[in-house]
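Not every chain is included here, but those present sit where they belong.
Going in written order, the chains are labelled A and B, and every chain counts its residues from 1.
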Amino acid sequence: MISFESDYNNGCHEAILQRLMATNDEKATGYGLDDYCAAARNKIREACAKPDADVFFLVGGTQTNATVIDAMLQSYQGVLSVETGHINVHESGAIESSGHKVLTLPSHDGKMDAQELSQWLHDFYADPTYDHMVFPGMVYITFATEMGTIYSLAELKAISDICQQYNIPLFIDGARLGYGLMATGSDVTLPQLADLCDVFYIGGTKCGALCGEAVIFPNPNAPAPAHFFTIVKQHGALLAKGRLLGIQFDTLMQDGLYFKLAAHAVEQAMRLREAFVAKGYKMYSDSPTNQQFVLLDKETIERLKRDFVFEEWYPVGNLMNCRFVTSWATLPSDVDALIDAI
Amino acid sequence: MISFESDYNNGCHEAILQRLMATNDEKATGYGLDDYCAAARNKIREACAKPDADVFFLVGGTQTNATVIDAMLQSYQGVLSVETGHINVHESGAIESSGHKVLTLPSHDGKMDAQELSQWLHDFYADPTYDHMVFPGMVYITFATEMGTIYSLAELKAISDICQQYNIPLFIDGARLGYGLMATGSDVTLPQLADLCDVFYIGGTKCGALCGEAVIFPNPNAPAPAHFFTIVKQHGALLAKGRLLGIQFDTLMQDGLYFKLAAHAVEQAMRLREAFVAKGYKMYSDSPTNQQFVLLDKETIERLKRDFVFEEWYPVGNLMNCRFVTSWATLPSDVDALIDAI
């Protein structure tokens, strides 16, 4: 069986394992205060072109979202997200668990519309009863989105402008940041993305690492909230052996490895996509990233399932919206096999 | 510099890295549903002599404490701990952050006294205003404790009996479980410990792993709380690549490796202890485990600090209570060097 099930069902890039081997006998201070973390922070600052950025390493995505959002919101504030946002659907209520409402906007293939955001904020403050409601304290978007889509630079800038106008921080969930930045046709660079938001993270788990997300507060005028270290600890997100995260990110950020891995995954996804389209299948969304959504009939599904693993998301009319995911670890020969089978 | 600073400043046992290498190219389902986790669960059940135990893998200690306690308490309940308990001191308020009070009892070198627990519970229910107070919903102890001490089987049994009498679950924080079970003079076995509590964990982070704690609900009549998987996710404690935890525990539980590693650390700690005592230094606590606390004068500290790393905890009269920690990774030659220097 060849799996296109997810981008977290593999191990990690072998350079990481080799580095873990090579450094295993060294002693290192815990809690992210070690030299590997320091080196990784510097490489990330450089890649973002933000020499003064605050950088923290957490373990997983849900944890990172809950910690960052809780740290930046006041108790009377909630976070704005599209309905399909990961925090609103697949985090078991982690945001509410720390006391904050997720305020929802419509999803457009996973994306937030700047105009709708602007209207929502306008309507909120125009409502005479707004002080009986949950205040908007942050805007949360994902890049790439859960549907595989990405924002153009202009779209990101439009959202960022509205956030600045209302003095609301913008948080970009980058669990799949690499795949988003290296997406076909993407016109957003990492430094540009860092310019346009107040906090974001570089997802390691889904792009080459065993685990780990690097949280970046890029703007020296809006650094990490006071005592963010302690807030991370309170959320159970402070890894004792922080070296595990430092070594991984130091390896991934070396010579652009992170971006090369992401580019590989996107390339394989595009091959898949073209094969489906060529055979007349309809794609469910216009994804330029490593997640491809295609509408398949029952027969095709049954046929493909004999040799391939993929997820059936939900029915669309008589067809099923199926997800095929590539990753940095996807073998071109596996894609060849699937293309042959289509 | 030779470090006796902590038991989490090293990498991991090399068998783990080799296993990660060997399995790296395999695909595995996420979230702990993979075969490695399944195998590790079985080995743990066997080691505990609890074939029906529920077993979950989480990433770190604070996270595990917060998740287990939140899962088992009702909203009006708190958790009983000695004042020096990790949850009461060094978790940045993680327990309170999920809404629960830590109710405190005196610490006796890190240990809870069964008699004092019994009295506390008696007094609570004798107080006519108790329904205006926080109800005791769980008893939390550490094994080994933060001061390196351990409970005897009789002491554990006494606490367990009181918990049963009041129908309060007993939770044993096993961040240093290996060192506790293999402590000099310990008369507690893993199956006995599993018999006497409702939930406990086998700490990986401090005993050979890169990260990971294995939570066990040993009693088939008192299984994990409903939807514990979802509660773990809500706490940001569900690792996407659960294989990382499964592989580590499967390796550690193979042929008793975990216990061998712990025994090695204890042996080195005892050599250290004897050397201190032989030279006339006074031990601060009577620790039979891998953490040794010794009262040193300024001169000795300065002399030892030239070549060794260790923590100065707090002043005791004119002396300083200093902590020396060994681990599975401590080299006997490093202990030799320290013994020579004493």
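In the analysis below, a contact is a pair of C-beta atoms (placed from the backbone, for glycine too) under 8 Å apart; a residue touches a chain by one contact, two chains touch by 3 or more.
This is a predicted model, so every value here is computed, not measured.
Copy number for the full complex in this structure file, with 2 chains shown: 4.
Note that only the chains that are shown with their structure count from here on.
Between the two copies, chain A and chain B, the Cα superposition rotates by 180°, quoted to the nearest 5. Distance between chain centres (mean CA atoms), chain A to chain B: 33 Å.
Interface of chain A with chain B (complex): residues 3, 5-6, 8-12, 14, 17, 20-21, 23-30, 59-64, 66-67, 91-94, 97-98, 205-206, 210-211, 230-231, 233-241, 243-244, 309.
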